[in-house]
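The block underneath contains the structure these notes are about, expressed in structure tokens.
Of the protein chains in this complex, all but one are displayed in their positions.
So, subunit A:
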């Protein structure tokens, strides 16, 4: 027999609502019901006007990020059983403008991800005849975990610095810089250092550390940013000995 969970969702319909309002639904659930499943139930059985984003249902597309009882979570990776006996409060991802209901406007985040040159840059073009680029396990370990990011935006919702001032480049984009700068196949570090060095770069981080706690893929953006501070400080000293540049 299914249990019933009271789910409150912060609704926002731009054509009628001046500001977001809470609306409650009673949702049956069992051991396997994820929050995304529960939203599907509401959409199909109770209220077809509810809007939310989703795609893969398996924590790889990064679409269904939302605030679950105040914590950034992926709807597909959080389960009603873990909130049994209480109430569930769902809200659009914090620190982003609400587009509609649980859908946020992520364009600022996407623009930041694109701006930091998140691709391998080589000085000399390589052809297929050059063969594979080999890496040792140690070389791969330098960047591998940072390449696991799925761009879900949970770390931005967890970052008060981004919430207070969205000029801050933010955890995922800074971790992505670290990911490419530490890949032995890449030669674009000099081009990316300016994104690290600027005020909105690594120095905008005060090491709250919540980004690494909420990441659903085990990425540690806080570590990437602190290591970025070390790189930025070294870069600053090196620049002092390069007059005229």
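The working rule: contacts are C-beta pairs under 8 Å (C-beta built on N, C-alpha and C of every residue); 3 or more make two chains touch, one makes a residue touch a chain; residues count from 1.
Definition applied: contacts and distances are computed from a predicted model.
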**OP:** Would you kindly match the missing chain to its UniProt protein name, picking from "histidine kinase", "Autoinducer 2 import system permease protein LsrC", "Fumarate reductase subunit C" or "Formate dehydrogenase, cytochrome b556 subunit"?
**Re:** "Fumarate reductase subunit C"
Subject >> Touch with the omitted chain, as defined above, among A:26, A:45, A:114 or A:141 >> reply: A:141
**OP:** Consider the whole complex, including the chain that is not shown, and state which of A:9, A:36, A:66 or A:98 touches that chain.
**Re:** A:98
**OP:** With the missing chain put back, which residues of subunit A would touch it? List them for me.
**Re:** 12, 14-15, 19-20, 70-71, 94-95, 97-99, 105, 136-138, 141-142, 160, 163-164, 206-210, 212-213, 220, 222-223, 226-227, 229-230
